[in-house]
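Shown below is the structure under consideration.
Of the protein chains in this complex, one is absent; all others appear in place.
Naming follows writing order (A and B), and every chain is counted from residue 1.
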Amino acid sequence: MIKKFIHQFASPKTYLFQVDRAYPYIFYASLFVYIGSLFWGLFLTSEDFVQGNSYRIIYLHVPASFISQSLYLAMAFASAIFLIWKVKLSAYLVKSIAPIGAVTTFIALVSGSIWGIPTWGTWWAWDARIISTLILFIMYLGLISLHDSFTDYEKADKFLAILVIVGSVNIPIIKMSVEWWSTLHQTASITVTEKPAIDASMLYPLFGSIIGFSGIVFCLVILSSKLQILLREKNKSWVKDYV
Amino acid sequence: MFNFAFDSIGEAFMMQSANGQYHGIYVWSVVFIVLTSLLVTFFIYKRKIRNIGKKIK
Partner (left out) sequence: MKLINFEFLKLRKKSRGWLGPILVFILIMTAFPLTVEILNKNLEQAFFSILWIATLLVMMLATEDIFLEDYNDGSLEQMAIKYDSLSGLVATKIFVYWVLIGIPISLIGALYGFGITRSSESALQILPILLITTYIFLNVFSFGNALSLTKGSILGTLITMPLVLPLLVVLGKVVIAINLGISFLGFLFLLLGILSIIILILPMIISFVIKAHLE
């Protein structure tokens, strides 16, 4: 039942057409939200008492680091679907998310280390969060190079999915172990279970920037998966019609 | 909630904090890096899709 459902609605063709229709709406809406909340965060909120104006980097850093981890989760989810139900589309998705994840992790790393200069007095510390983000970055690059080194796409997809799943078991472990090791990073300002530790006037633009950035990254994933589909299915007749 | 934190563009660029430090350089370089890396990624994917579209045709 589920298998039939997935196979029917997750064909690359329907995916491509649906996504093409939704793309402009998502893109412009999230661009509007992102730019708007960046403007709000950078100019309209008041200065932080402890960190001064440098705290404004939060509106760029937090969305990137949040997305970089969520993208890995999404990849793990897609690989599980691929390995269980052999859905081709989810293999394409895994492959296309990896470079986007690398980009967002890079953004998180760079913005975090620039933020560290005024607040911690150092641009790099062997600290829990930084190390686990760096490892995540290297894992993304490793995934990309694993897929690139096989010319046989079917094999490459399978190996990539296996590695993503094994890695996804390991990511919380890496995080926990490194945090157990040492930390300098402030704890998360927003968690699902607790009341946010920052003021509402700073919180709304932060939410806005997270949503907007997610939307933009989602658009990137759409573009990247479109590229994958065109690349892999270039011999199909509908692709020729589509282009 | 919606008061401007800075009086002029120059002030917003320098971002002097209460402790006297100028944080503008950090904030604006991060803004620059984030926006350029997003733009570059968009540009690369758009171009790749265009190229493969041409090839298929």
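Going forward, a contact is a pair of C-beta atoms (placed from the backbone, for glycine too) under 8 Å apart; a residue touches a chain by one contact, two chains touch by 3 or more.
Owing to the predicted nature of the structure, the values given are computational and were not obtained by experimental measurement.
**Q** Among the chains included here, which ones are touched by the excluded chain in the whole complex?
**A** A
**Q** Consider the whole complex, including the chain that is not shown, and state which of A:L60, A:I135 or A:V239 touches that chain.
**A** A:I135
**Q** Of the listed residues A:S46, A:T122 or A:N170, which contacts the missing chain in the full complex?
**A** A:N170
**Q** Consider the whole complex, including the chain that is not shown, and state which of A:F43, A:F159, A:Y204 or A:Y242 touches that chain.
**A** Considering all chains, including the one not shown, the answer is A:F159.
**Q** Please identify, in ascending order, the residues of chain A that touch the omitted chain?
**A** 135, 138-139, 141-143, 145-146, 149-150, 155, 158-159, 162-163, 166-167, 170, 173-174, 176-178, 180-181
Note that only the chains that are shown with their structure count from here on.
**Q** Can you tell me which positions in chain B touch chain A when the two form their complex?
**A** Residues 1-6, 12, 15-19, 21, 23-24, 26-27, 29-31, 33-34, 37-38, 41-42, 45-46, 48-49, 52-53, 55-57.
**Q** What part of chain A is in contact with chain B in the complex they form?
**A** For chain A paired with chain B, touching residues are 38, 42-47, 49, 51-54, 56-57, 60-61, 64, 100, 103, 106-107, 110-111, 114-115, 117-118, 201, 216, 219-220, 223-224, 226-227, 230-231, 234, 239-240, 243.
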